[in-house]
Structures are given as structure tokens and as C-alpha cells.
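Removed: one protein chain of the complex. Kept in place: all other protein chains.
To keep things simple, chains are lettered A and B as they appear, and every chain counts its residues starting from 1.
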Amino acid sequence: MNFTPDLIAQLAWTGLASSSSYCLFALAFALVLKVNRIWNFGHAGIMVVAYFSMLVAFQYLGLPLVLGLAFGTVATIAVSVGLEKWGFNVLRNRNSSTLTYFIFTMTFSQFMIYLAELIFGTHPKTLFASIMSPVMLVGPIVISHWDLIAMATAAALVAGLWLFLRHTREGKALIAVSDEPELAEMYGISKQRAYMVAMALSAVLVTAGMYLMGTKTPMYPATPMNQYLILAVIATILGGIGNVFAAGIAAIVLALVQSFSVLVIPSTWQVLLLYVLIFVVIVVFPRGVVLKLPRRGPARAAGALASQPADHAQGGKP
Amino acid sequence: MSDLKFTLSRRALLAGSLASLAMPALIRPAFAQGEPLRFGVADPLTGPSAIFGEDQMQAVRWAVEDINAAGGVHGRPLEAIIVDHQAKPEVGIAVVTRLVQVDQVPAYITAFSNVVKAVAPIANREKRLMLSVGANSPDIKNLGDYVYTTFPLADVDMRALGTWLYTNQEKRRAAVLYVNHETGTEGAKIFREAFTAAGGEIVLNESYEEQRSDFTSLVLQVRAANPDVVHIHSVVSDFTAIVAQMRQLGLNMQVTSFQTAFNPQMIEELGAGAEGIIVTALAPSVEDNANLPAFLQRWQDTHGREPNGLPYTQYWYDAPHILARVFERVIDSGEEITGTSMRQALLDIGEFDLPLTNKITINPDHTVQAPTYFWQVKDGKFQVVGKL
Partner (left out) sequence: MIEFLLTLAILAGINVLLASGFNLILGYGGLVSVAHPVFYALGAYVSALLSMHLGLPVPLAILCGAIFAAIASFGLSLPSLRVSGDYLVIASLGFQLGIVHIINNLEITGAASGLSNITSVIEGPYRSWIYAGVVILVAALAILAIRWLVSGPYGRAITAMRNDEEALAGIGRNAINIKVTLFALGSGLAGLAGGLYAHYFLFLTPDQFGIFASAALLTMVVVGGAATVRGPILGAILLTLLPEAIRFLNLPVAALGALQGVFFTGLVIFFLFTRPEGLFGGKTTGGLQAWRGSTAVRPRAKEAK
């Protein structure tokens, strides 16, 4: 096949633009993993909430863009924080096992999917009537408005998150809790509050990602579960677990690798590549993830998942 | 409709969705008297394929109403027991087992190739007549003695499309994109064979997994291959996503597909991007069928739109008519109504004159022949542009 430089450039550009949502999903997932120490498979359910609350806002209530986004964000934050408060917190207090979290988060996602199917039906839906976005030509490269909006949104949110973690009290508290929850408490930082803030932040990221997705492609209630969640999980693993921004970068790289791998691998086997990656990275390089576990004594234990690498080389190193 | 159903659909209404909940499980006879003649219907009413299943069930309900209003079969009304198989094989097995073993229907109708294949062993084992209406995997003709299709399989319309594109539309280079499941792989294969047999060249052949949403790389492969026609064999939401992403990247070449793309929602979502898309249909158009305008009007009056997958709904409207004829024949012959006698009657009649699909011949080799119609989107509406 004849792939000219023009085409490669286009592949890179469009691939980069499309990876914006994936980047946001990965950040959201990795943030909760880092702070709350939960592999939150419930993210798919949160994505469903984000998507359908925006759908209600735009299509049924006819709200203008800004109000609709606000409506979606508030609803998603409410559900996310509720999930922490009445879900994770209860399990944490009981010192529940990994499996309990897994079952709970998976089931939560499925519950939301079924609920959305029950209320909204199972037809594929888009946030607005049309999914076409105006385009312009820059040299040989086609650039759509959607591309620009997606990249700007992702960039703004990543920058915002970075500044928040690094320069605000609340953000520093998050970092402190994720590093040493018990120690942080001794310094008067509320663990509980940090957990909720992390969930709220991830809800904002998810809502933005779902808005971008919903304006580009038709969606079923089960799409987030089948598509977006797995990529966020893999990106988090590749990013080195506990390193939030690296997960975001890994998501972009993954999306691009998937785009470019069509040059070498038949698309049928592309998906397999992802699954093999999960398995191999976890099993063959667990030293990268598991054995760096600091043995910090009793302080860390309650509620902690085995997910914290020693080097919290995250953007906001205090 | 029971109270429960009513509250549910009202709640759905509040939430803004009229579509999915208002389906009664049983279609009660209207005018005909006597013991009802019952048959089963299994189709997706939830899940991604419900967009077709719902409209197909509307067609079945209308057909049963109409047959009963005209006196039923020797005065006995038809009764359809409708169940939801979600287009999932394992669900299909569960619900069809119930139809056969609990409701004891002598015959049932179903669709969607993967489910049809999964439930065929039940028909053969329990000796019930099974009609496949709309599933088009070529394997369906080999599923056993009790399994018949009333709908031409993919080797009919995809063969026709491949040939027609080469000879009538002078297309020489085709790219084929298909979803990696039953319908996609089989349909795409036949299209490729037909197009190359006609003399064309397949310049790209790629599959993708169901529910994928980003098609950038596929679309750019299309651009690199530079075909003059792109055939997309997909489920409906992928189709719109792929075409949208093609059009966005400035790929304005001819796009073709099959009956699943035959729906108004696709045109709405793609807007101008839908212009020129050609889809195949195996049911006659208004020019060839006198009853069709009234059928379309009925959709407008009841739902304010065209049905999704119009040709499918034509076949589904006609399926109860086929069963009515079969019931009639068995009763006339004085035999007991069983799957075996129904099957024999179906083969004895062989040729059916039907309201919306004209003349259909059910061959003993389990195939059906029908002409293929080609429809093209022009000014936001489907119009017939050819027939083969």
C-alpha cells in the first residue's frame, strides 16, 4: 500500500486528536488509583452517567452548550463522590479484599449500563443530531473543528490538573494522602476529603472525554465498558501505575500505536496486541510495579491496595 | 396493555424515550374468533440491534391485526408470542427453548444470523418449523430440515451488488471494510468474490471489531488505497461513524452497503455526508409493489417516520402471512398442527404471493430467490436507482 508522507502526517494528526478522550479517561483512572488506591472499573459506569446526563441536558432539556456541560459535570461529580462515600468508604472500613472492590466496581458499571438501557433504550445515540464537524485544509492535512476542540480541551484539562496538584492546598493534600495517608492525617489532612476530591476531579475529566466522544461517534450504553475502560486500564499499567500523567501520555501513545500499527498488522489482530500487552507487562515486569512496594510499616496498611510504586514521580512532587 | 406496562412506558416518556418500552408481549386477536393459532417470534428488542427489531415487531403486529381483521385462518385468529433475544445466541437459546417447550408453538420466526444458527438445533431436535426472516448468512441454507429462510441470503444481494457496481456503475477499484462478525465477514466475502469475478479489483480488505468508534486508521488506509468505491458491511452505528470520518477527511468516493444502512437515522446523522450512498434491498420498491405506499403511510401516521430497514419490515410483515397460509393448508388437510405437518405444508405450497414482497418461492434446498434493488440517497431520501 502506498503511504505517502502526507498520509502519515494525517494519520499522526487525526490519531493525536482522537487520542484526546483516551488521555482524559486514563488520567481519571490513574488519579483514582493513585489517591484512592482503587482500580476503579466503575469508571465505565461514571462515563455512562456523564454521557446520558449530557444527553438529557442537550436533547431533552434543550440547554445551551455551557449549561449542558455544567449539568453533565455536576451530575457526574455527584455520582462519583457518592460512589466513594457510600461505596468505597464502606468497603475500606471493612478492610475488604481486592476481589470485593473488583466485583463492586464492575457491577456498578454494569448496573449503570442497564439502567441507561432501561431509561434511554438501546439505540446508538449521539449528543447532537449531526456528527459532522466543519473541516479546513492546512497544507495537505485535513483539520476538523472537532480535532481542535478535542486537543484544546485535553490540553487545558491536563494543565489545569497539573497546576491544581502542584499549586493548590487541596492538590497538595491529594499528593500527601496518596503518598502517606496515615502520615497526612497526622498533619491534619483529611484522607476522606482527599478521596472525594480525587473522585470529583476524575469525574470532570470523564465528562469532558465523553463530551468529545459523543460529538464524534454514535454510542451505546455499553460502549464505555467495551471500549474506553480497557484502554484506560492498559494506559495506567504502561504508565507505571501511580504515575498519573504518565498514564495520560501512555494513552496517547497507545492510541497512536494502534493507528500506525495498521501499517504492519492486519486490523483484526490489533486488539489482541492490547490484551497481550496487559498480560505481559503485568506478569513479566511485575518488578516494575509490584516489588517497588515500599515496606513502610503499619501506617500504610489499612485500605491500601498493592498499587503504590516507590517513586511517586508524579507531576506534583511536593 | 397491562397497568405495569403503562406506567413503565409513561416513565420512559418522561425520560424522553418512546421507543423501547411500549411493546406488548402478546398480540391478541382482534376480530377472528375461536382457538388462536399460535406461533413464536424471537427478535432483538433490547441491545444494539433493537433499532431493527422494534420496527420488525411493529410489522408483525400489523400483519397479525390485518390477518385477524380479515377473518383469521378459517375463523381462527393468529397469535404471535414475541420474545426478545437481544441478538445474542445464548439468550436466543433460552427464549426459543421456552417458546418451544413451554408455549409449545409449532412454528417460530427469528432473525439475526448468529441467533438463527444457535437456535436451529432446537427446531430440528424438537421438530418445529423455523423461519429465518432477514438473517442472511449463506450458511443458513445448511442448518437442517426444519430451518427455512423466507429471505434471500447474502449470496443474492452481495453478488448482485458486486456485479452491478462493475457493469452499471463502471467501478473498477473497490475497498471493503467489514465488521468482524457473522454478517460482516460472510457478506464482505461474497461481495469481494462477485466484484472480482465481474472484473474489478479489490484494493483494500479490512475488518474491525464490533463497537469500535475510532476509524481514523481504517479511513486513511482507504485514502492510501484510493478506490473508486468503498463497500462497508457493518452494523448501523459503525456505518455512520466510518462514513462521517471518511467525509471529514475529504474522502468523497462512492460508498455502498446493504440493508442495515437503509434507515433514516443514518441520513440524519450524516447530513450532506450521506448523499450518494447506495444500499441494496431485497424487497420491492413502490414501483413494483402496489401495497407499499399504504404501508409507508401507515408508518408516517403511526410513528411519523419511515421504518428502520424498510426491506426487512416488508419481509417481517409478510412472514405471518406465510404462516397463515401454512396453517390453513394443514387445517384443510385435516392433519394435526405440528412442526412436521407445518413444514410439509410449507414445502407443498412452495410459492407464496405476498402483500409486500410479491412472489416468493421457498425452494426445497432452503434458498429463496428475489431481485435486488439498489437505492441511493438523493436530497436526504432513499430513491431506487437500479434493479438486478
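Basically, a residue touches a chain if its C-beta (ideal position, glycine included) is under 8 Å from a C-beta of that chain, and two chains touch if they have at least 3 such contacts.
Quick caveat: nothing in here was measured; it's all calculated off a predicted structure.
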item: Of A:Leu61, A:Ala155 or A:Val276, the residue in touch with the unshown chain; value: A:Val276
item: Residue touching the undisplayed chain, where the options are B:Pro89, B:Gly200, B:Pro284 or B:Pro311; value: B:Pro89
item: Residue, one of A:Ala78, A:Leu115 or A:Ala200, that touches the chain absent here; value: A:Leu115
item: Hidden partner interface residues of chain B, rising order; value: 2, 4-5, 8-9, 20-25, 45-47, 50, 54, 82-84, 86, 88-91, 93-95, 97-98, 100-102, 113-114, 117-118, 120-121, 125-126, 137, 139, 143, 180-182, 185-186
item: Touch list for chain A against the chain that is not drawn; value: 39, 90-91, 94-100, 102-104, 106-108, 110-111, 113-115, 117-118, 122, 230, 233, 237, 268-269, 271-272, 275-279, 282-283, 286, 289-290, 293, 295, 297-298, 300-302, 304-307
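Simple rule for what comes next: only the chains that are shown with their structure count from here on.
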item: Rounded Å distance between chain A and chain B, as computed from the means of their C-alpha atoms; value: 38
item: Touch list for chain B against partner chain A, complex; value: 12, 15-17, 19-21, 46-48, 50-51, 180, 204, 206-209, 211-214, 216-218, 220-221, 223-226, 236-237, 240-241, 244, 247-250, 265, 268-273
item: In the complex, chain A residues that touch chain B; value: 1-4, 7, 10-11, 14-15, 18, 56, 59-60, 117, 119-124, 126, 129-133, 135, 137, 142, 144, 146, 213, 216-220, 222-223, 226-227, 255, 258-262, 266-268, 271
